[in-house]
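My structure is below; once you've seen it, I'll send some questions.
Here the complex is missing one protein chain, while the rest keep their positions.
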Amino acid sequence: MTRPDPSEPHELSRRSPFLATLGVSLVERSERQATICLTVDEQHLRSRGIAHGGVIAALLDTAMGIAVAEHSPEGKFPVTAQLDTKFVRPAWDGEDLLATGEVCHYGSQTAVARGEVRTAQGVLVATGSGTFVFVVDPAPGQDRLPRRPD
Amino acid sequence: MTRPDPSEPHELSRRSPFLATLGVSLVERSERQATICLTVDEQHLRSRGIAHGGVIAALLDTAMGIAVAEHSPEGKFPVTAQLDTKFVRPAWDGEDLLATGEVCHYGSQTAVARGEVRTAQGVLVATGSGTFVFVVDPAPGQDRLPRRPD
Amino acid sequence: MTRPDPSEPHELSRRSPFLATLGVSLVERSERQATICLTVDEQHLRSRGIAHGGVIAALLDTAMGIAVAEHSPEGKFPVTAQLDTKFVRPAWDGEDLLATGEVCHYGSQTAVARGEVRTAQGVLVATGSGTFVFVVDPAPGQDRLPRRPD
Partner (left out) sequence: MTRPDPSEPHELSRRSPFLATLGVSLVERSERQATICLTVDEQHLRSRGIAHGGVIAALLDTAMGIAVAEHSPEGKFPVTAQLDTKFVRPAWDGEDLLATGEVCHYGSQTAVARGEVRTAQGVLVATGSGTFVFVVDPAPGQDRLPRRPD
């Protein structure tokens, strides 16, 4: 596990305030795979002193989403349509977590990915999978999607 | 939607630093149902200026978990074993979100719940469901679970 | 529960040999909802004498799929992209099961539905939900999709 230099504001944090708040960093990204990391601290905890399920789900969604986004069809970007999260073991305060996402399938309309969250020691914390839908980017090159009327 | 008085530190926030960070409040809790709320702001956003999927998953997990916890068997507490999140519409900066969780089934070992996230105007943002497992509470009455060796 | 007249070969069975084999009949179909039924018999059983999980998943997929198909965009038809099945109680030999599917959301590319399987006495057997993707019909009006090369 190569930890990114925390003194350098990271691409993920620049683009997503939520990932900046959580303290998520990109570890590595390749053709169809991505790995991110987070150190569990007080702010991530639910009752009983363990990481909240939403933190784990966020890690899986992010790692798989980065992996899928590498190959979006021209003019489109992927949105998560469905996220399955299976919790295996609590994540404790102070633990370093690594989340990996891997693409299983690219189609013209959808992609399927799977992911895992493990401790730095390799102990499985959660598994997940996602269905992603490619949607037309209404504002290519812009930071913010224009809001659609309901 | 009755908004809780923000000047009063709320039970959810006292017990869960993550929910305090997100700004989640309890709206209402009854026999087999719970409703919580959150106002989307800058800190919840992913790239493209919409709420991160992990925020939505956290709302569903929390609302369903509160609903399920009402009836845990004596000496046990529920943990989320599986969380299904289906994303329907982006949640935009400034929107008030309401998440409801409802118990579908109580068994001796497991419970099943379903949930929804809607805007204050009633527009569907996400649906979800969860399988919860009742585990023996190793530290009844204490705030923190003792850490288990792997 | 209005049982269809078994002497009349039913639309579902005509169109799907698998549903004919299982013995699934349509009970009712309305704007955004569909109900189907099946009587559990020997052929549906897994080991231990209870209905196989695949039978329950098939009921949920079918009921939700019929509900979603009612409103497909012109020239498109829905395919199941993701199916979540939560098993609550075994279904026993001889029981009449009713499966309902209900549309939660229609979009231009996807639809989301949820479903339930209950006994004729109303006891919950399973809950489920599905994400459906609308794909262009390559052979409108024909019984069989032309096979695509991989």
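First chain written, first letter: the chains are A, B and C, and each begins at residue 1.
Here, a contact is a pair of C-beta atoms (placed from the backbone, for glycine too) under 8 Å apart; a residue touches a chain by one contact, two chains touch by 3 or more.
Small disclaimer: the values here were computed from a predicted structure and weren't measured.
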item	value
Contacts of chain B with the absent chain, listed as residue ranges	81-82, 84, 109-110, 131, 133, 135
Interface with the undisplayed chain - residues on chain C	15-19, 21-22, 42-55, 57-59, 61-62, 65, 77, 79-87, 89-90, 92, 121, 123, 143-145, 147, 150
Chain A residues that touch the omitted chain in the full complex	84, 86, 88-89, 104-105, 107, 112, 114, 124, 127, 129, 131
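By our rule, only the chains that are shown with their structure count from here on.
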item	value
Approximate Å spacing (C-alpha centroids) for the pair chain A, chain B	19
Chain centre separation (chain B, chain C; CA means) in Å	30
Per-residue overlap in chain B, given as positions that touch at least 2 other chains	84, 86, 89
